[in-house]
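So, chain A:
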Amino acid sequence: MLDLKNVSVKYGNFTAIKDINIRVDKGEIVVLLGANGAGKSTTFRTISGLKTPFKGNVLLEDDLIDNKPPDKIVKQGIVQCAEDRKLFPEMSVQENMMMGAYIHRKKKNKIKQTLKEVYKLFPVLYEKRKNPAGSLSGGQQQMLAIGRALMSKPKLMLLDEPSIGLAPLIVEQMFESIKQINKEGTTILLAEQNAHAALSIADKGYVYENGNIVVEGSSKELFANEEVRKAYIGA
Partner candidate 1 sequence: MAAFFNKRNIVVGFILLAVIFPFITRNDYFLHVMTLAFIWMIAVYGLNLLAGYTGYLSLAHAGFFAIGAYAFGLLTVKAGFGFWPAFLLAPIITTAMGFLIGLIALRTKEHFFAIYTLCVGYIIYLVIDKWEGLTGGVRGLIGIPAPSSIGPLTLSTPIAQYYFVFVILLLVIFVIYRIIHSLTGRTFIAIRNSEELALSLGISTTKNKLISFVLSTFFAGIAGVLYACFIRFIGPDIGNLNITFDLLTYMIVGGIGTMSGPIVGTLLIVWLSQNLQFLQDYRMLIFGPLLTLMVIFSPRGISGLFALWSAKRTRKLKPKTSNVEEQA
Partner candidate 2 sequence: MFLETKRLTKQFGGLFAVKDVDFSIEEGKINAIIGPNGAGKSTFFNLVSGLYRPTSGQVLFKGKDISNLKANKVAKLGVARTFQTTHLFEQATVFDNVIVGHRLRTKANLFDSIFHTKRLKREEEQCKEKALEVLQFVGLEHAVDHLVANISQEEKKRVAFALALATDPEIVFLDEPTAGINPDETAELSELIEKMAENGLTICLIEHKMQMIMNLAEQIMVLNYGEKIAQGTPEEINRNEEVIKAYLGGSTSA
Partner candidate 3 sequence: GEETGGDGEAVVNIGYTGPLSGAAAYYGENTLNGLKMAVEEINEEGFEVNGTTYTISLETLDDQYLPNEAAANARRLVQEYNTPIIYTPHSGGVNALQVFNEQENFIIGAYTSEPAITETGNTLTVRIPPSYAGYVEPFTKYMMDRFGNKLAALPPVTQYGKDWAEGLIPHWEEQGGEVVHNASIDFSKDTDFFTILTNALEKDPDVLLIGGASEPTAKVAQQARELGYEGGFMIMDQAKLDEMKKVMGETYEPLEGSIGTMPLINADYPGTDEFVEKYREKYGEDPGSEAGFHYVSMYIFVEAMKEAGNVEDAKVIYENIQAGLDSLPEDKKVYNIPNIDENGGFEIDTRIAAIEDGEIVPKEVE
């Protein structure tokens, strides 16, 4: 479904990712692991069209997307839930959600339907639907960010460290939700520091180091890999 072929990305003179190859198949959950600054978010930004690769190609269902603007990419069904959430702080929760459905704005009924579904997934959001997004707690904001992304009914959802700043209980719920969303047909590419939890729900993973992918394999393989265990899972 999604293919990154020999992608390199630069910030000025600094190469943040080098010659990366990633493949995500339909229906999968794929996880990106790696330390801070390894290049995970950069990969996401590149897929979303916020950055243009300096080298290499990004393909969505054999369609070249690396030179398309972000809005076109969203229309093609890739939506990102960014690391720092990027919510609209002064708009209400519901308005944020509606903006998430921007690309479907003509289909009012369908939006209502999706909205219901998302509220079912995150009931807190329903309770808070009239509050400005900026007033939510970190965890709630994270849910809102995911909820907003879901509103566009993506084929492929990019989740950049969704567990950041969340209490463990919520983290568990979150991973449950991700599994749920995936079951309902959305392919997921996930970046996580919480490697254990992430690998538990993922089909396969890639491990980043300094902008390179150093290890890749199925979740089982990664769990089994001594280095990966030591560096990211501990013990």
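The candidates came about this way: all candidates are chains of the complex that A comes from, given by their letters.
As a working rule, a contact is a pair of C-beta atoms (placed from the backbone, for glycine too) under 8 Å apart; a residue touches a chain by one contact, two chains touch by 3 or more; residues count from 1.
Since the model is a prediction, treat every value here as computed from it, not as a measurement.
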Practice problem: In this complex, work out which of 1, 2 or 3 touches chain A. | Solution: 2
Exercise. Report the residues of chain A in contact with candidate 2 in the complex, numbered from low to high.
Key: 12-14, 35-37, 135, 137-138, 164-169, 171-172, 194-197, 209-210, 233-235
